[in-house]
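For this depiction, one protein chain was excluded, whereas all remaining protein chains were kept in their positions.
Entry: chain A
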Amino acid sequence: MSFVTRGFGGGSRDRDDRLPPGQTLVQDFPVLSAGPTPEVDTGEWEFRIITEAGTHRWSWDEFNALPSEDIATDIHCVTHWSKLGTSWRGVSLDTLFENVESQFDYVMARSYGGYTTNVPLDELLDGQAWVATEFDGEPLDPEHGGPARLLVPHLYFWKSAKWVRSLVMMPRDDPGFWEQNGYHLHGDPWQEERYW
């Protein structure tokens, strides 16, 4: 005899355990922006990692010559929507940081258009983050951050900076744009780290 009955309505049956607390599933892909969509020509695009020792740069062609991988992941927006099983293609930050040396433990992502967001370096490495250039098998749409966006799916999606241009190493975990203006310094959806 079992005291556990499934399918009797109520809470847990409908609750997908891939869904962090306070989140609702969506099928579409809402667009959230803090400003105009920057027009970034891939002929002029560059990606940079900036350390206390100097700057590593990749042009669009150099970037696309790097080994890339398919990424299947759930994404969680702080505005309470989650999207499960999204597919992306991009370059792992492990690849980009291969020859980068820095004494600093924190990273500020800086985007075309001026957006910034902070992430600790150890949350960007070991297969946790990518610079993505494709979504659903297509080049990344500008309104979703194309030509390239940061993808850090284990944190709320404001950390996955659209139109990413640079990762700047920094000695302290300084707050980025939304983090200065009310949002959590870290942003773990499983801990509901939404606001200060």
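Keep in mind that, in the parts below, a contact is a pair of C-beta atoms (placed from the backbone, for glycine too) under 8 Å apart; a residue touches a chain by one contact, two chains touch by 3 or more; residues count from 1.
Everything below uses one rule, namely that contacts and distances are computed from a predicted model.
Asker: Name the absent chain as its UniProt record does, using one of the following: "Cytochrome P450", "Ribosomal protein S27E", "Transketolase" or "Carbohydrate ABC transporter permease".
Answerer: "Ribosomal protein S27E"
Asker: Out of A:Trp88, A:Tyr112, A:Phe135 or A:Trp158, which is the one that touches the chain we can't see?
Answerer: Final answer for the missing-chain contact: A:Trp158.
Asker: Using the document's definition of touch, tell me which of A:Phe97, A:Trp163 or A:Trp178 contacts the absent chain.
Answerer: A:Trp178
Asker: Applying the definition given at the start, please give the residues of chain A touching the unseen chain.
Answerer: 30-37, 77-79, 114, 143, 158, 177-178, 180-183, 194-196
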